[in-house]
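Contents: one structure, followed by commentary.
Only a single protein chain was left out; the remaining protein chains are all shown in position.
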Amino acid sequence: MSDKIIVSATINDEPTDMLVSQRDSLLEALRAAAGALGVKEGCNDGNCGACSVMLDGRLVNSCLVMAAEVEGSEITTVEGIADADHLHPLQQAFLEEAALQCGICTPGFLVAAKALLDENPDPSEHEIRYWLAGNLCRCTGYDKIVRAVQQAAAGTT
Amino acid sequence: MVTTEKPDYKVVGTRPIRHDGVDKVIGRAEYGADIRLPGMLPGAVLRSPHAHARILGIDTSRAEAHPGVRAVVTSADFPSRQGEEGEVGRADNVLAHDKVLYVGHAVAAVAAVDLHTAEDALDLIDVQYEVLPHVMDVRDAMLDGAPILDEKLRTANPDGSQGDTPTNVAQHIRYEKGDVEAGFAAADLVIEREYGTTMAHQGYIEPHNSTAYWSKDDEVTIWTSTQGLFAVRDAVAGMLGLPVKSVKVEPVEIGGGFGGKIPDYLSAPAALLSRKTGKPVQLTMSRKDVLEATGPTSGTHLRVKIGAKRDGTFTAMQAWMAYEAGGYPGSPMGAGTMCVFAPYDCENQLIDGYDVILNKPKTAAYRAPGAPASEYGAECVIDELAEALDRDPLELRMQNSATEGTQRADGFTYGPIGHEECLQAAQDSPHYQSELSGANRGRGVASGFWFNIGFETSMAAQVQADGTVPLVMGAVDIGGSRASAAMQLAEALGIAAEDVKPHIVDTDSVGFTFLTGGSRTAFANGWAAYECAMDIRRQLEERAATIWDCAGEDVSYGDDGVIRGPNDEDGAAQEFSFKELAAELPNTGGGIVGRADVSKTSHGPAFATHIVDVEVDPETGKVEILRYTAIQDAGTAIHPSYVEGQMQGGASQGIGMALNEEYIWDEKGRMVNSSLLDYRMPTALDLPMIDTIIVEVPNPGHPYGVRGVGEVPIVPPAPALHAAIYDAIGERMRMLPMSPTRILERTLPDDD
Partner (left out) sequence: MQELRYAKVGSVDDAVAALQEGGPTARVLAGGTDIIVQARARARDIDLLVDVKGIDEVMQLSFDADGGLTVGAATPCYQIYGDAAVREHYPALIDCTTLIGGTGIQGRASLGGNLCNSSPSGDSLPVMYVLEATAELAGPGGRRTVPAEDFCTGPGRNVMQPGEFLVSLHFPPPAPNSGAAFLRFIPRNEMDIAVVNAATQLRFDGDAVSWARVSIGATAPTPLLVPEAAAALVGRPLSDESIAAAAAASKAAARPIADMRGSIKQRKHLAAVYTQRTIAIAADRARG
C-alpha cells in the first residue's frame, strides 16, 4: 500500500491521474484507476492481444507495460476510437460484417486494426492477417474480421 | 445458399446490425470482470500442485493474519457439500474436500484489499498433502491395479447393473442394432483402425470470473460469465444450502464459452468469501487457471471397424471408445457414442463407450461434446474405405447417408434431415469442382452430425405506445442470439427487427430458461419469440375488437403486421397498422405483454460436410490450409451472417484441435503448456478465408424451420484434414493433433 504512486497520462485525449501500485501493469491501471474497462485481460502475458492499446502512437499489449512507465504518455483505448457523433469506420465495418460474436476480443482487434490502417491504409489480406496475428479470436475464425478491416480500408462503410 | 422451399419472410434471412453491437465496438459492453461494486474485494484461489493427493489438513491461520487479508474459505465453509452431481456445480470440484484429483484443483480462496495481497496470501495457506500415485492415460486408468481416484466408484453397466469392485470406469454404455457379426461376415472389405485424441480446451478469450454479494438477510446476488444464469443459480443454491429464491444471478456479457462456461467454479467460493467479509467479492481466473482448472474436452482412445460390400454399401459399423472424464465422472462419452455413426444408415451396429476418471481436470462440454473425437474415427475409416473401393468419398457417403426414417443405433429415428443435401452441395461446390495441383498438396472431405436440443425457454415482450417492443429473455447471448430472437419476434409480429429491443435479464425477472448450449438458443428462443408474438397478436386482436366494437373472431392479425376488422357502417375497410394500434393501447385498457414459456422437443438434427485443401511441407511436417469450404444444413438461417460466423468459428476450432492444440503433461501430471503461447490456437495468419454454403432443409418442428447451427461445424475438420494430409503425403495420421512433431515422427527415417 505504501508503494502507490500517481501516474499522469493523457488517456483518450483526457489528462488523467492514476493512483497505482508500482507493480501494476498498464492494463491493471487502465481498468482500475482510469475506468477504461473496454481494455480486456485475456492472458496477461502478451499472447492474446485483448488488452491492445496505443501508447504514444504505437500498438502495445498493455499487460506488458508497467503502469509507472506511462508517465506523460498518450494512450488510446477502444473507448477513444469513435468521435462524439459517430463510430469509427472500423467499428461500423465490424458491425456490418458481423465481425464479432462474443465481443471480448473486439476492443483489442479494433485498436490493432486502427493502428494498421493508420500506417497502411490499403493492406493486403496477408498484411491484415500478419498484423492481427497477435490478437486471438476464438469465435469467428477471423474471416469476417479480415473482411471488416478490408471494408473499412476501402472506405465503403 | 442452397434452399429447398422457403416462405417469403420479411425479417428472417436478412442481416440487420445486432442490437447489442454498438456497446461491444465502443468498449461499453459489461463483462463479468468489469463489474465494480462499492466495497468490492478481489480474491484469489489456491490450487493443488499435485495430480492426486489426500488432503490431510489445511491451516489458513497465517494467511488470515496477513495484513490486508479479509477472509479465507475452504470446503469446510460449505454448509453442505451437496451441489449437483452433474457438471454444473459439483462442490468437490469447486473446493476440494478430502482429495485433490488434478493439478489446479481448487483448495482454498482468499479475499483481500487488493489482488496482489490476495495472491501473496495464497503462499501462507498450509495444506498438508499425502501424495498418491496418479494416472493420466485413459487406457492405463482402465487397467486392473491402476491408481483408484474414488474408492466408492463402481461401473454402471449397460444392463443397469453395478460393478462390484473399485474402478475408474464410471460408466459403460452400449448401443446395438442388428447383428454386427453377421454384418462383417457379409462384407467384402472390413477396415478396423485405432485413433487417439488429446484433451483440448474451448479457448474462450475471457477467463472465468464471478462476483458475489451475500447480504445480511442471506440473499445472494451473483454476476458471472456463464452460459446459464439459471444453471448457476440452482447450482449455487444447492452448494450453499439456500432456497432458490435467495440466489439471484444477474446477466453480464460472456466472452466466449463453447460449453466450457456451463460449469461454475468461482461463484460459490466468492459467495462464501462475501458472507465472511460482508462485502462483494470478485474472483477471476488467470489464463493458467483457465487451462489447468476448468473443463476442457476429453482425450479419447477409439477403435472403429466398418465393413462394406464391393458396391460400397456399409454392412456393419462397430466402435469402442474410452473417454477421459477428468477427476470426476461425466465425460461427453454418451453423446460421442450416439454421434459416431449418426450420418449413416447401416443395419448392423455395435457401439461401446466408457467414461473413465483420471487425474486431469474435470471435463466439460465443448462444442458438440464428444462428437469431434468419435466421428473423427468413423470418418477416417470411411475415407480409407473410399480409397480401397476406389470411390469418390462424397459419393460413398451419399450412398450410405442417413435420410428421413433412418434409425440410429441408439434408437432415435430421423425426421427430415439434410445430410444428403450437404453432400450434394459439397459435390457441386466451386471448391470441389476445382482442380488441385502441385506437389505435397491434398484434398479431404468429411461429414459431421450433431443433435441440437430444445428445453425450457421463457420470454416476455411488451408493446409500447410508439410501437416498439422491448423483449426480455433468460438465455445468455454468446454470439448473436439476442438478434436472432428479436428478428423472429419481429417476423411474427410483422414489424421491423429494429423495433424490437432484446434484453437478457436476471433470474428473478424472467421464467426459467435452460442454458445456452446444445445449439439450442436460436431454435428455442425462436419458439418462445414466436409464441410471445402469438400472445401479443391475440391480445391486439381483442383490443381492436373492443375499439371497433365487434366480435373478436371478426378481427385478424396478418403476418404483414396489419390488424384487419370488419367493414365499418359505411362499408369502409377497418384496419390498424401495428404502430397505429399500439398508439391506442394507453387509452383502451393499458399496455400489453406477450409471454411464452416453452419446452420444445422438436429440435432438428444438424449435418455438415467440409472440404479442405492443404499443402504439407514434407521437410517440416507443417500443414498449410490452402482453401476451406464449410457446408451445413441450418434448417433456416435467421441471420445468415451469424450462421456463417458459427460455421467459420466452429471450423477454425476444429482445425485447431486437428493440427496443433493439445494438453501436454509432465511426469508429475502437470500441464506444461498452460499459456496461449504454447497452447496453440489458430491465429489470423494460420487460416484462409473460410467459405460457407448454408443449406436450408427446414426443420418442420419450428415455426421458421430453425435447426441450430453452433456445434456441428467443429466435427468435420479433423477427419477432413486427415484425408487431405493423406492425399498430400500418403500418411494416415491417426492421433490428434496432427502436429508437425507427429507428422515428422511418422515420416522421418529412424536413423535421421
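A and B label the chains in the order they appear, each numbered from 1.
In this text, a contact is a pair of C-beta atoms (placed from the backbone, for glycine too) under 8 Å apart; a residue touches a chain by one contact, two chains touch by 3 or more.
This structure is a prediction, so every number in the text was calculated from the model and none was measured.
Participant: Per the definition of touch given earlier, which of B:Asn93, B:Asn660 or B:Asn699 contacts the omitted chain?
Facilitator: Counting the whole complex, the residue in contact with the absent chain is B:Asn660.
Participant: Looking at B:Pro147, B:Gly163, B:Gly178 or B:Pro740, which makes contact with the chain not pictured?
Facilitator: B:Pro740
Participant: Over the whole complex, note the residues of subunit B touching the chain we left out.
Facilitator: 66, 120, 123, 619-622, 659-660, 664, 672-673, 677-678, 680, 682-683, 685-686, 739-741, 744-745, 748, 752
Participant: Mind pulling the subunit A residues that touch the left-out chain?
Facilitator: Spelled out for subunit A, the touching residues are 3, 5, 22-23, 25, 44-47, 49, 52, 55, 58-61, 63-66, 68-69, 71, 112, 115-116, 130-135.
The rule is simple: only the chains that are shown with their structure count from here on.
Participant: Counting in whole Å, what is the centre-to-centre distance of subunit A and subunit B, each centre being its mean C-alpha position?
Facilitator: Inter-chain centre distance comes to 28 Å.
Participant: Contact residues on subunit B for subunit A in the complex?
Facilitator: Its residues touching subunit A are 15, 17-18, 20-22, 24-31, 33-34, 36, 68, 113-114, 116, 202-207, 253-258, 284, 286-287, 478-480, 639, 641-642, 644-646, 648-653, 675-677, 681-685, 687, 689-690.
Participant: Using the touch rule from the top, collect the residues of subunit A that touch subunit B in their complex.
Facilitator: Interface residues on the subunit A side: 1, 21, 23, 31, 36-45, 47-48, 50, 77-79, 81-82, 87, 91, 94-98, 100-107, 110, 125, 128-130, 132-147.
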